[in-house]
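Heads up: the structure comes next, in structure tokens.
Note that one protein chain of the assembly has been removed; the remaining protein chains are unaltered in position.
And now, chain A:
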Amino acid sequence: MICRFNYRHMANTLSLYRTVKRLGIPDERIILMLADDMACNPRNNYPAQVFNNENHQLNLYGDNVEVDYRGYEVTVENFLRVLTGRHESAVPRSKRLLSDEGSHILLYMTGHGGDEFLKFQDNEELQSHDLADAVKQMKEKHRFKELLIMVDTCQAATLFSQLQSPGVLAIGSSMKGENSYSHHLDSDIGVSVVDRFTFHTLAFFEKLNMYSNASLNSLFNSYDPSMLLSTAYYRMDLYKRALNEVPVTNFFGSVMKTIHTDSAYTGFLAAHDAELPLSVGNNILDHVMLQNEASARRSNIEEMNVSFSKFCISFI
């Protein structure tokens, strides 16, 4: 499908993909769905390059991009299958959302949309009810702990109006009745190369690195309606934590908290001890203490691993 008005949507998605990778999320935790091939399109004057700025300084496609669903595979059915995890058995792991009950998921959608729907491939729509149902299924199946939905389309806020599952935070680039606008036109390529909402989101993230603790509140407050030419509306009634306490890297990056300790790791020793006969005498007490300590430490580590597994689904 060769549609010129999709270039900026590709650029939006790829910009966010690049940001999220830069802040630490690896490719195996990202599901990237691109509905059209812009970079190697015969009409693209800069093959294998996608820009989001007319200064052409940053090639978003880069050397290291992995697209999981592309072209005709980007359908409403596949999208809902990814969210709910209901795939055929042959579908490979790289195309599945392998999240669990401790995961923080970022879902970014951009394209053409309207009142309560998002357009797919020019012949299908995703309705807000479908999205709400899928999220409800995800919650039932314990597929996320917290979910951030970011939508950059016209009348974006209507897409998440039907959500009811707890732990979901959603932000859209415009409200009902408003359009979302592109940022600027690149006269060399001939089309607009980025949308305003995504441009300002990126401007916010370019100042950050992996260890910043800028909060979601600061991100949401950085949107200026006069610059966006629309109202960025966010919905936090389903999200229990206060936004100024949640760092953006909870969703946009992946930071492992490391605890420095001088003692040796006895996790395996505790498991091993169960098979060994207890030694006699006053060693019994030491063993028991070691066992408790080790198991406590192990469960801490597991919890950390679970709560810091981040997933990002980026879609156009």
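We adopt the following convention: contacts are C-beta pairs under 8 Å (C-beta built on N, C-alpha and C of every residue); 3 or more make two chains touch, one makes a residue touch a chain; residues count from 1.
Just so we're on the same page, contacts and distances are computed from a predicted model.
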Original post:
UniProt protein name for the omitted subunit, picking from "Golgin subfamily A member 7B isoform X2", "GPI transamidase component PIG-T", "Nucleoporin SEH1" or "Septin"?
Top reply: "GPI transamidase component PIG-T"
Original post:
So which of A:D68, A:E116, A:D152 or A:E178 would be touching the chain we can't see?
Top reply: A:D68
**OP:** Tell me where the left-out chain touches chain A, residue by residue.
**Re:** 1, 37, 39-41, 46-49, 59, 61-68, 70-73, 88, 90-95, 121-124
